[in-house]
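The complex appears here without one of its protein chains, the remainder shown in place.
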Amino acid sequence: MTLLYFAWVREKVGTGSETLELPDDVKDVAGLIRWLSGRDEGYAAAFAQPELIRVAVDQEHASHDAAVTEAREIAFFPPVTGG
Amino acid sequence: MTLLYFAWVREKVGTGSETLELPDDVKDVAGLIRWLSGRDEGYAAAFAQPELIRVAVDQEHASHDAAVTEAREIAFFPPVTGG
Amino acid sequence: MAVRVQEENFDIGAEISALRGDRTDIGAIVSFTGTVRDLGGTDHVAAMTLEHYPGMTERALAALESDARSRWPLDDCLVLHRCGRLEPGENIVLVVTLSAHRQAAFDAAAFLMDDLKTRAPFWKKEETADGTRWVEARASDDAAAARWSDHQAK
Partner (left out) sequence: MAVRVQEENFDIGAEISALRGDRTDIGAIVSFTGTVRDLGGTDHVAAMTLEHYPGMTERALAALESDARSRWPLDDCLVLHRCGRLEPGENIVLVVTLSAHRQAAFDAAAFLMDDLKTRAPFWKKEETADGTRWVEARASDDAAAARWSDHQAK
């Protein structure tokens, strides 16, 4: 699965894109965030306040209870500030 | 006093501008319209439906009960259609 | 204060550029351009002529602009209206508002157009297949202008 990170999430994680195999017990966005947080200090810092994290599953905005098992691409980012 | 006419009021009156001495008993816009209506058929046609006539006294929108005795310039026209 | 009445066409981009100059404090620029419509068919309009009241027109537009500036925090604005004979597709009117806040720029531009439609002394005469006709004022324009009377600027 492709995972993407933008803005300060990207800076804290330390990469903008990576491909990972998710464990079988990661079913939804919230579970994925918990699992990523345990990978290292950078992920832990990026996801320390999950309520600040916005998510897109296959390039559509999604909530933290969205399923991830069928997804090809999941992106994590702060609230958007364009315009 | 300068009287100005615009759009179809101008076309019916037959002129866009004229200078007239008003009779002493013409005190307000409504009275001026009645007096003008009696001048000839063109004025009568232009002012046949006074409720369609908008007025400016010295270049400011005014109602039909506005005073005219101190005015320098009075204009008659249909509702505006710019923009 | 920037209000103009002219026979010549205007260049929307050039007018906006002139207003913003090299300012860096603006944030939001809204423009409204009104153009001559030709609905075709039985409503085919070959051209229209815009008559206005020189002197009062400039006063009325300046009053509109002053009113808009008192209601919204505008950095600058422009109201430009053409007169004379115009063909379908041509520009008629341009309103530009510059503000730090996008909603102020949007609202002020909409207000200027609504108020202009009911207060600025312009009259349109259309050339059609059946001859010429004076365009009639629309109740919807009065209603659009009236909504600003009790509008609380934000």
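Letters A, B and C name the chains as they come in the text, with residue numbers starting at 1 for each one.
The rule is simple: a contact is a pair of C-beta atoms (placed from the backbone, for glycine too) under 8 Å apart; a residue touches a chain by one contact, two chains touch by 3 or more.
Not measured: the values here are computed from a predicted model.
*Asks:* What shown chains come into contact with the chain that's not displayed?
*Replies:* Spelled out, the missing chain touches these shown chains: A, C.
*Asks:* So one chain is hidden, and I want to know which residue out of C:62, C:110 or C:137 touches that hidden chain in the complete assembly.
*Replies:* For the chain that is not drawn, the touching residue is C:110.
*Asks:* Mind pulling the chain A residues that touch the left-out chain?
*Replies:* 4, 6-8, 10, 56, 59-61, 75, 77-83
*Asks:* What residues on chain C make contact with the chain left out of this view?
*Replies:* Residues in contact with the chain left out: 11-14, 16, 20, 22-40, 88-89, 100, 102-103, 105-106, 109-110, 113, 144.
Here is the rule we go by: only the chains that are shown with their structure count from here on.
*Asks:* At what distance in angstrom does the C-alpha mean of chain C lie from that of chain B?
*Replies:* Taking the mean C-alpha position of each chain, the two centres sit 26 Å apart.
*Asks:* Approximately how many whole Å separate the CA-defined centres of chain A and chain C?
*Replies:* Here the centre of chain C sits 48 Å away from the centre of chain A.
*Asks:* Which residues of chain A are in contact with two or more other chains?
*Replies:* Residues: none.
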